[in-house]
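Only one protein chain is missing; all other protein chains are in place.
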Amino acid sequence: MSSERGSATSQRQIESLVCRLRRRQLIGSRETALETVHVIRQVVLRARFRHIDELIGMIKSVGRRLVDAQPKEHTVGNTIRKILHHIREEYNTAAQNSTLKAGPKSGFSISNFVLMGQPKKQSMPQKSSSVERNPESSVQNDSDLAQGLKPVLMEAIQDVLDELETVYDNVSKSAKDHIHSDEIILTIGKSKTVEAYLKSAAHYRNFTVIVAETCPSYSGHEMARILSSAGISTVLVPDSSIYAIMSRVNKVILGAHAILANGGMFAITGSLMASNAARAHSTPVVVCAGQFKLTPLWNLYHQYGALDFADPSSVLGFEEGSLVEKVEVVNPYYDYVNPELLDVYITNDGDHPPSSVYRLIKETYDDEDTEL
Amino acid sequence: MSTATRLQTSPIETMRRREQFDIYSAYRRILGNEKISTPLAAILALTELIEKSNAGTMFELVQALKEGAEVLRKWFTNSISVNAGCELFIAFVTLFPHESADFKDLKIELAEQGRQYVNEAMSYREKIAKLALGFIKDGSVILTHSYSRVVMQALLLAHKQKRISVYVTEARPRGSGIRTHDELTAAGIPCTVVLDSAVAYVMDKVDLVLVGSEAVVESGGLINAVGSNQMAIIAKAANTPVYAMAESYKFHRLFPLSQYDLPTHTPDIHSFPRLRTRPTDSTNVRPSVLQSQVDLSSKQRLPSSTSAHTVSSSEYAMSPEQIRLNPEVDYTRPDLISLVFSDVGILTPEGVSQYLVGMFAG
């Protein structure tokens, strides 16, 4: 490929990101997403392509490598899909402006007609794939278009970046509408989104947060520390008492690791227990998460490994030699929480019930990118 | 506007059309090919109708197609899947951008599109089977209902990579479950037939329920061989996921609220036997139903009068007449269905309705 040499630096960047993902040196959904955008921006910046599909292919192959490096960090794939979606959109707008007549009838078949049923496709009947089938004569035209498009594409990527950078602010915008004075809120684990959300609400309201300590990572301790130093009245409780105190709780606020297409989510262990307890007491469960966590995948929760099993040492010390030999220690990092247990997702772009996550995903990503 | 739900064409007119082109025999001929399912056969039949049609305007053509569809529909008591295919095709024809000068060219083009689609649609089952693969984990126990080609394909594909076992319901009265059992056993998949009434018994051992479909309707619900609904209800109670498999040509613009909203429902389904003292009143019944209604009620009277003698002699089995009083399909509410696998992707029940709106609203 012609771009091979020019992108030597970006290759190195990709490789280093791959390594850090593999070795879990890069942790946290948002950080990972940001890094991914940076890498892709470099790729696009240095890429030389004659046709938009070439660029898309390039991004996809980079995306594949990143996703393979750490399939459990869903935001990588999400970010790639989102960028692809934006790029296609920009390209299609540009293509329609320049070659308005190019829309050939051949693209209209029954199967495409069926595909029109997709929510987001309604506005643009021409898939980009149909544009590909243009006669050879338009290729030259296309490549000019594609090259001239670069600044626009960079802007599109910048949009994704901006969205990521403002995600906490945007999620917490509506905080004061959801949290009322003197409420008791339960949360579990340490989520930056939840943290921003609660802090923002604390500007307007007085409320109490009960933090479950979240064994075995005990990230709840850290969360309690942060919240109390922000002036929020905070109570730290062991995980085992979640059910018992649920009757006094007005709202459960959870963070998410990934939101799946059916409206369920992966969240830190203990979230399922908290959600179930909340359901038993009819306490609403609110999930705070940026839309970059929307993941167009379904079947992960069928795979046992998707829960991401960490090392057992935080559950059972390695020095317990005789036990290590005899006991199998399991330390899953995530819970899968099914959509029925959740009431609302508060995202950086509005509040949505779990049932409309599917539509959001359809709108945010292109179907052809589901498998990178 | 082509909502095309129920078309009231006069029988006489229908007869006239049929003289020109016997769509039903074309349909039967096409269905002779094992691989082609009913909605596709209907589309192909309509394609032939276009080719033979001498309509000169779009309006006439659409009219002809609607009539053809109506004719086809009348041949079946259970016309839902045929309907789905017909409506898809008619909606497509209606919406097809036609700026070509010659209407003949357009008709050729349309027919070509129809064939192309059917060819394409033949691969949909494979596509769906692949989608489902990720949901079937090694060692799964799967419960399925009756016989469905797409489910069979998914199971056989899964069997190549994973160790699955299958429970299949007998699906009385046709016993199509037996066919499923035979085919799966021949392929080396351990398979056990369970009574339709033993679904609740077996449910705790089942990891997932996989059903095919007659049609998927706008609510996201499912129309499938009778028994699917109860299976889904039991699965829900046991927190077992229910996956429906449906090719996108089975998406049907229909919004049933209950079993009795289905086009297949007739008043005599599950009707109580009329007392002999009261005369039958069947003047207000639709013509298509009249025939069966009449002979049903006449035959029904027969066993009820002789029940004391016949039933006691044999084992307690339903008589054909009693069976006939039962529905062939039932409707499963969308909240009972976890996901719908289709060639356009994996959809939530809500997603199906979005597709349908997209297809037919424009």
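Here the chain labels run A and B in written order, and each chain numbers its own residues starting at 1.
Note that a residue touches a chain if its C-beta (ideal position, glycine included) is under 8 Å from a C-beta of that chain, and two chains touch if they have at least 3 such contacts.
Quick note on the criterion: contacts and distances are computed from a predicted model.
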Absent chain [UniProt protein name; select from "Exosome component 5", "Bushy growth protein", "Translation initiation factor eIF2B subunit epsilon" or "SWI/SNF complex subunit SWI3A"]: "Translation initiation factor eIF2B subunit epsilon"
Options A:Thr36, A:Ser217 or A:Asn338, residue touching the unrepresented chain: A:Ser217
Selected from A:Ser313, A:Ser355 or A:Thr370 as touching the chain missing from the view: A:Ser313
Touch list for chain B against the chain that is not drawn: 138, 161, 163, 190
Chain not shown, touching residues in chain A: 11-12, 15-16, 19-20, 22-29, 32, 68, 70, 72-73, 217, 257, 303-305, 308-314, 317-322, 324-325, 328-331, 333-334
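One rule holds in what follows: only the chains that are shown with their structure count from here on.
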Chain B-touching residues of chain A, taken from the complex the two chains share: 105, 108-111, 113-119, 121-122, 261-263, 298-299, 302-304, 355-356, 358-359, 362, 367, 370
Partner chain A, residues of chain B touching it in the complex: 88-89, 91-92, 95-97, 113-114, 116-117, 120-121, 134-135, 137, 248-249, 251, 338-339, 344-348, 350-351, 354-359, 362
